[in-house]
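I am attaching a structure below and will ask some questions about it afterwards.
Here the complex is missing one protein chain, while the rest keep their positions.
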Amino acid sequence: MTDTTLQYAAHGHGDPHHLRGLQDSSLGHEGPAPKRIVTAYGFWIFLLSDIVMFSCFFAAYGVLLRQTAGGPSGSELFDLKSVAAETAFLLISSFTCGLASIAADVRSARWYQVAMAVTGVLGLCFLALEAREFADLVSRGAGPTRSAFLSAFFTLVGCHGLHVSAGILWLLTMMAQVAAKGFREDVCRRLLCFALFWHALDIIWVGIFSMVYLLGSAV
Amino acid sequence: MNLLDPQGPVAAADKTILIDSVAIMLAIVVPTIIAILAFAYWFRQSNPRAQYRPDFAYSGRLEMVVWAIPTLTIILLGGVAWIGSHQLDPAAQVPGTGSPVRIQAVSMDWKWLFIYPDQRIATVNSLTVPVGAPLQIELTSASVWNVFFVPQLGSMIYTMNGMVTHLNLRADNEGTIQGLSAHFSGDGFPDMMFDVHVVSPLEFPNWVANTAKSSQVLNADSIKKLMQQNIEPGKPTFRLEDPRLFEDIVSQRIAPQAGPKLTTNAAQSYLGAQDAR
Partner (left out) sequence: MLGKLDWSAIPIHEPIPLVAAGAVLVIVLAVLIWAGAKGYFPYIWHEWITSVDHKRIGVMYVLLAMVMLLRGGIDAIMMRTQLAIAYHSPGIFPPEHYDQIFSAHGTIMIFFVGMPFVIGLMNLVVPLQLGVRDVAFPTLNSVGFWLTATGALLINISLVIGEFARTGWLAFPPLSELSYSPGVGVDYYAWSLEISGVGTLVAGINLVTTVLKLRTRGMTYLRMPMFCWTTLASNLLIIAAFPILTATLAMLLLDRYLGFHFFTNEGGGNSMMFMNLIWAWGHPEVYILALPAFGIFSEVVPTFSGKPLFGYRSMVLATMAICVISFMVWLHHFFTMGAGPDVNAVFGIASMIIAVPTGVKIYNWLFTMYGGRVRFETPMMWAVGFMVTFIIGGLTGVLVAVPPADFLLHNSLFLVAHFHNVIIGAVLFGAFAGYTYWFPKAFGFRLHDGWGKASFWFTFVGFYVTFIPLYAAGMLGMTRRMQHYDVAEWRPWMIAAGVGTILMTIGVICQILQLAVSIRQREELRDTTGDPWDARSLEWATASPPPVFNFAVMPNVAGEDAYWLIKEKAKRDTLETREPDYRDIEMPRNSPTGFVCAFFASVTGFSLIWHIWWLVGLGLAGAFATFVVFAWRDHDEYVIPAQEVARIDRVNIAERRAAMNMAETPA
């Protein structure tokens, strides 16, 4: 250390840029946030990044909407009744997921497992309908390799379906965790993250059935 | 191929903007660099004459100046950019003497095909144009992206399969200049250089007539031979039998060129021994 540090001992007054007004010194800052808040915050940020990724697929769908390469377009392909059923399954599963969160809050393992099981079943019903739709399209020669429009459709809807599948894997894992460890603090943090994930998938589905199925049927 | 030696109005205007922009910025950058070196040197620790001001960490007036300098520079350059982008839009017609020459350029792997639809001829890797006439170039690609670029005539533009881009140029001096592709397109990419012969307005129809006597004919069938992945060593010329050839490539009635066939060793070249010149 140099000895010049001694000469200006009087100068350190902590506000060289005259920021007194802006520094919230009255509010202060209490220190690092507790773990539950930090975990939820980080997971929200992950969800935002996932939404950015989905928005790329939405953008690609929008750009390639009319690129049917002489093949079928949305209005010829989409079965809106099936879409309505899928939407119902997913929305109700969000509700039952909410019930599971409440059960976890009151520490009722039984109701938690029931609600999660129902959520999982509803999710599987959604996936089954979606798989049937995809298989049907492929058998009619309207698979993802037929045109750019269909590539974009299958990718966007399929990416959502993959997320739901991963969500069901996670759901099963959380059911096992609660069964094995009870409502320990770290398990509860993960339940919070799972619930956020499941609800976010619902929101994305709302985007999909609006933009892909409803708008796509009009082309 | 010197950008600073333009042979046409587009290149000349591009060059003017380039030099003016650099000059405007140097007016700020040079004093700043001098100040950086000067302050670093003067305020070095071993200089007893430099005044130590450890509290000098904020100055409102200095902030205003510091934000203003780049802002004003950018406002000036922004104006240059706006006006220049509009005046030098590649799709904008360029005035000239004589009737415009329409050229349809197709980039292939790895050569340039130039179709003259009005003159019913086509050339490979060689462009001949009359001096002073407006050149209206439509461009597409038979395979992957390329960029048509004649540095001394001006602006470059992408070529993309299934799409048409437009470029308008004019050559103001007779002679031979060079063009190239400015977007990497595969193993034979460096060989996509082409000549641009700028000839007098009297010489041009002679050249057209001679080329039209070519023994080789270009149509949808013979073009398939060109659309194979190789380097074209000569500069063949053709009589154009099918004037709709360019549209057929754009609409993909003539399918895009095929890529390489994979040999057993995934890294082996499909050009064989084509890397010696």
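Read from first to last, the chains carry the letters A and B; within each, the first residue is number 1.
In the analysis below, contacts are C-beta pairs under 8 Å (C-beta built on N, C-alpha and C of every residue); 3 or more make two chains touch, one makes a residue touch a chain.
Quick caveat, the model's predicted, so the values are computed rather than measured.
When the full complex is taken into account, the listed residue touching the unshown chain is A:Phe46, out of A:Phe46, A:Phe95, A:Trp111 or A:Phe183. Within the full complex, the residue among B:Gly98, B:Gly162 or B:Pro233 touching the omitted chain is B:Gly162. Residues of chain A in contact with the chain left out of this view: 1-6, 9-17, 19, 22-25, 27-33, 37-39, 41-42, 45-46, 48-50, 52-53, 56-57, 59-60, 63-64, 67-69, 144-152, 154-155, 169, 173, 177, 180-181, 186, 190.
Annotation for chain B: contacts to the undisplayed chain at residues 1-4, 11, 13-15, 17-18, 21-22, 25-26, 29, 32-33, 35-37, 39-40, 43-45, 50-54, 56-59, 62-63, 66-67, 69-71, 74, 77-78, 80-82, 84-92, 143-145, 147, 149, 151-152, 154-158, 160-163, 165-166, 178, 180-190, 193, 252, 255-256, 258-262, 264-269, 271, 275-277.
The rule is short, and it goes like this: only the chains that are shown with their structure count from here on.
Rounded to whole angstrom, the centroid-to-centroid distance between chain A and chain B, based on C-alpha atoms, equals 45 Å.
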